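Entry: chain A
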Amino acid sequence: MRGKGTVTVLAILLVGALFLSLFPGCGGGEEGGKKPIKIGVILSESGSQEPLGKPEKKAIELFVERLNAEGGINGHPVEVIIKDDASDPSRALQAAVELLDQEEVVAIIGSSTTGATLSIKQETNARKIPLISMAAGVEIMEGDFSYVFRTPPTSAEAAGKALDYIAKVMGKKRIAILYDTNAFGTDGRDTLKRLAPGYGVEVVAVEGYDSNATEESIDTHLVNVKASNPEVLVVWGTNPGPAKIAKRMKDKGIDIPLMGSHGIANKTFIDLAGEAADGVLFPAGKMLIWQKALKPGTPQYELMKEFSEAYSARYGEQPNTFAGHGWDAILILTEALKKVGADASPDKLREAIEKTQGLVGTAGVFNYSPANHNGLSPEDLVVVEIKNGAWDLAPGQE
Partner candidate 1 sequence: MGAFFSNLPQYLVNGIGSSCVYILMAMGFSLVYSSTGIINFAQGEFAAISALVAYTLSMDLGLPLLLAVAGALALTGFVGLLLERAVIRPLQGKGTLTAIIATIGASIFLKAGARIIWPEEAYKVPEFTQGQLNLPKASFNAQLLWMLGLTAFTVAAMYLLMNGTKLGKGLRACAINPEAARLVGIDVSLMSMAAFAIAALLGGLAGLVSAPFANYGMGLYLGIKGFTAAVIGGLGDVYGAVLGGITVGLLEEVVAGFLSVVLGVSSGYKDAVAVILLISVLLFRPQGLVGKGLVEKV
Partner candidate 2 sequence: MLILRNISAFYGNIEALRAVDLHVQEGCITTVLGSNGAGKTTMLRAISGLIPTRYGEILYYGRNIAGEPPHRIVRMGISHVPEGRQVFYQLSVRENLELGAYVRSWRKKAEIEKDLDFVYRLFPILGERERQLAGTLSGGEQQMLAIGRALMSRPRLLLLDEPSMGLAPMVIRDIFACLKRLHQEGLTILLVEQDVQIALSISDYAYVLRTGKVVLEGPAEELLKGERIKKIYLGEEF
């Protein structure tokens, strides 16, 4: 008597499953022409990291449309299969497994965040499939990185650039770190603390804040860091935290220079912080101010011009750095594919990527080697200053 319902449910399950398996596979039929090359993409289209994933996706789709219109890779059309990891590392791993098992992709681009990349990495490493990450965390290249590549500048490069500017251009020695307690912020905190001595900079205070805290809570953090008399305040976080801090600093008349992170390299920060954004410094790729940081006629200038025109024509908005990371990732991968051909083994593909030299992308010039899978160099970064609500090259960098 008891459990009869359960038994029925299970029986239905069993029969249903058997019935389903009788279905013929309804996978995509082969079209005329050459076999498409499948590339898997995992990004954070939803969840807390949505602001990263959305533009990355747009750029990748734009790139592939244009590439296929030009005839694809050696005549093979490119098919990208985009999966959303909802900013969750375990969903990212699931997406990776699906892409590898079901779609049999030749390589994976992803994901938007360090955590998700670390989660995917072991799977792609185990299967020896190239993975191109769009995340900045230094941990990605720790341990075995033989199949992982990265397009954005690392958080270490960004932190290094910031510290370098503080020490060399500004000539300051004492910094306080205010970091968001999310992954981005703590990564920055650790990197800054590690690198600071190398630049002769002393970290005099470290404070973590919650982005959603009340303004008054933010005040408390400012009071705390002020107690240790820093010369520069480094704020490592994503919106809206740094905007809150900039605003409170302006309100309170704290005129310590504020060095942000590449997490505020977006218009949202300027919108949120308003006047308080003026004078805020942050390290970023050159693409943010390409008209100013690059000279017309250089390859990167031309590429940026083309990219930003195509992007704004397609989506009605200017591309941001994240869009650039997406663009660079697919660019690097397809360039390597062009060299080794569509049917190359994953190892060949990896070697091809490792041989990439002087490839101009939106974030800078990519040079990979078996020992260096980071691609960019610190020269690809600049420190940007916000002036009158617009980005400008911070002084002292010419």
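We adopt the following convention: contacts are C-beta pairs under 8 Å (C-beta built on N, C-alpha and C of every residue); 3 or more make two chains touch, one makes a residue touch a chain; residues count from 1.
Candidate selection criterion: all candidates are chains of the complex that A comes from, given by their letters.
The shown structure was predicted, so the numbers you read here are calculated from the model rather than taken from an experiment.
> Out of 1 or 2, which chain touches chain A when the complex is considered as a whole?
Contact with chain A is made by candidate 1.
> Residue numbers of chain A touching candidate 1 in their complex, please.
Chain A residues touching candidate 1: 48, 50-51, 181, 205-210, 212-217, 219-221, 223-224, 227, 238-240, 243-244, 247-248, 251-253, 268, 271-272, 274.
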